[in-house]
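The complex is shown incomplete by one protein chain, all other protein chains being positioned as in the whole.
The chains carry the letters A and B, assigned in the order they are written, with residues numbered from 1 in each.
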Amino acid sequence: MTGVRLENISKQFKDSTALEDVSFAVKDGEFVVILGASGSGKSTILRIIAGLEVQTRGHVYIGDMLVDEYEPRDRNIAMVFQSYALYPHLRVYDNIAFALRVRKVPREDDPDRYRRRTREEIDDRVRRAADLLGIGDTLTKKPAELSGGQRQRVALARAIVRDPELFLLDEPLSNLDAKIRSSARLELKRIHEQLKQTFVFVTHDQSEAMTLADRLVVIDHGHLLQFDTPENVLSRPANQFVASFVGSPEMMFLEGRIRAANGGFAFELDPVRISVRGARAPGPVTVGFRPWDLTVAKTAGPGAFPAVVRGIERLGSSDLLFLELQGSGAPGAPAMSGVTVRAMSRAYEYEVGDSAGVTLAPDRALFFGADGDRLDELEGAPAGP
Amino acid sequence: MMPRRRARKWLRLGRRIASHAVLIVAVVFALFPVYFIVITSFSKIPIAAITAQVLVPKVSQLTLGSYQQALSGQYPAFTSLLENSLIFAGSAAAIGMGLAAFTGFALSKFNFPGRRSLVYFILIISLFPSFLLIIPYYFMFAKLGLIDTYPGLIIPYSAGAVVFAGILVKNYMDSIPDDIEEAALMDGLSRTGAFFRVLLPLCYPVLGLAAFLAFVGPYTDYALAHVFITSSAKETLALNLYNIATTDTGASNYGVVTAFAIVMSLPIVVFYMAFQRYIIGGLTLGAVRG
Partner (left out) sequence: MADLRDHSVGFRFRREWPAYIYLIPTVVVLLFLNAYPIAYTIYISMTDFGTGGRGSLLNYHYIGLTNYYTAFHSGLPTTLTLLENSLFWAGGSVVLFLAVGLGLATVLNQEIRGRAVYRTLILLPWAMPAFITILVWSNMWQYDYGIINEVLATVGIKPVAWLVHADTAWTALFVTNLWLSFPFYTVVFLATMQAIPKDLYEAASIDGAGSFSRFRRITLPYLAPTIIFVGLMGFLFTFNNFYPIYLITSGGPGISTQIFITESYNKAFGSVGASPQLSTAALYSVLDFVIIVAITVVVIWRTDLTRNWLK
């Protein structure tokens, strides 16, 4: 039972950089999800922790131990592969027992010497792991005879049985049918709670990441963008990329300016005007919001975007409106025409072609600077009278 | 409407008849020599000489005499021939496989400087016809005093096996995903351990195929053995078959030749027929996947 610490990890492949100065620390017993698109470097992180790849620069610590020079087998880490990588020639039982048979354990009478595990010890542990995952009836089968869900469980059992320091999981749910994927997700969470061990889990699926993670590492093009709890990643994204990558429905962005107003500052995107606390200078900013941060009314009152309903997506509990913003026509105002935003609303009040007014809840708006980073100190408030 | 449908029906029937006709011709062509060999081997020797009479044999004319003569035959004894053939072919298969397994593993799963060049080198080498190596081998082995010795034949036979079997094993290993080996590394094995405990067992089928092919080559080799074996104590089945088949005694020993041929090829035929699907798959791994 240990944590993992990555310190300034960089990884160069022959003609590409996979990781650039990545650092983060996973606490003992924590479930950390590494979230990124394919090719972002997320699997490389996992493989570096495992020792299957070695970083070009930086250090990996497991617990307090520097493991840079350790072979995978000396790191006492279990890994679940995306393909499961079950040994096709072995029965399920032998797949699960494999690592137990390979690894020796310290002798009771003399901890400096090692012995093989006895048949009874192995049998006991294999059966307990199989029971935990409900695959007790498949033990005599070959992997090829199993369903996808069963294979995934065997892969998990093969990791659990070893009682490792650390679990690494490389998109273990992505090969499952959509139907069982969500139940497998819950089960994984249950197992983590039961084992109370450290899990590092890689995925490209942000809803999977949100459900599972105690904390979340968001990675893109080899750079760590944010390392925080799912709630914070969602509500306080580090930058525009994280904001648009995480959360569903996706965040929308509109570009405007911060101007001095009434002795303070305000965000202006004609006709919308939001007071901003914490701003120190005027300049261009981007405002980000999600569909539920918008209010739709039949008519565009003051401070609301005039818009036309272009589409309605009925989701059941609430519906999604696709609204095309209309330019205010005011001279010097940004050309908003043609921009489509989505808003949650009771759609039955609207039909395609209706005109409407869209208002943005000021305290929900997020502000991003020109470089894409979120301006943490800025906070929207309703405009003064 | 009606006549057209009827015409199509006749067309289909005609096509079916033509298909069967073609296939029957092919089967007759394929089986006739086999039938001829079998029937001749069971025919009485004087009758076997007049071959046309053999084709539709009477039961009273069938005999095991040819087999008796082939097996109990002349000097050298059949057992000695068989023993030599098994020693040469068996050693070549065993040595060839051992080396091919490591070669395939190294070429498929490792990424070391020079790997590509070595693969190219092996492919080009494998193009050099093994028959043409007999000439230089003869002089090299004569200098080393290896002519008419067991190692003198086992070495070239094994060398031939290593090249093609190495390619066969490499191709097969390429089809095993890397993460199987990585899972074994995570489970606590070294790369060598992962090779022996995981990859090698997965390669048993292809190694079996390669061993079989490496066995059949020397087992039926005449060209090299003819040059390298000078004493009858080391004579092989293949050499002996050649000798009795080409001895100019008219057709009177057809029965013995065919009986000998059947005894010699029976184990090979059984193996081929039992694993035919597998053997064809292994030999065309590159082709069908293409």
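Annotations for the structure displayed:
Basically, a residue touches a chain if its C-beta (ideal position, glycine included) is under 8 Å from a C-beta of that chain, and two chains touch if they have at least 3 such contacts.
Computed from a predicted structure; not experimentally measured.
Considering the intact complex, the chain excluded from display touches A, B. The omitted chain makes contact with just one of the residues B:Ala30, B:Leu64 or B:Ala77: B:Ala30. Seen across the whole complex, the unshown chain contacts chain B at 16, 19-20, 22-23, 26-27, 29-31, 33-34, 36-37, 49-52, 54-55, 99, 102-103, 105-107, 110-112, 115-116, 118-125, 127-129, 131-140, 155-156, 158-159, 162-163, 166, 174, 191-192, 216, 219-223, 226-227, 238, 241-242, 245-246, 250-251, 254, 257-258, 261, 264-265, 268-269, 272-273, 276, 280-281, 284, 286-290.
Touching residues on chain A toward the chain that is not drawn are 7-8, 11-12, 21, 53-59, 68-69.
Throughout what follows, only the chains that are shown with their structure count from here on.
Between chain A and chain B the centroid-to-centroid distance comes to 57 Å (mean Cα coordinates, whole Å). The residues of chain A lying in touch with chain B in their complex are 50-52, 71-73, 77-79, 81-83, 85-89, 98-99, 102-103, 158, 162.
By the touch criterion stated above, chain B contacts chain A in their complex at residues 177, 179-180, 182-190, 193, 197-198, 201-202.
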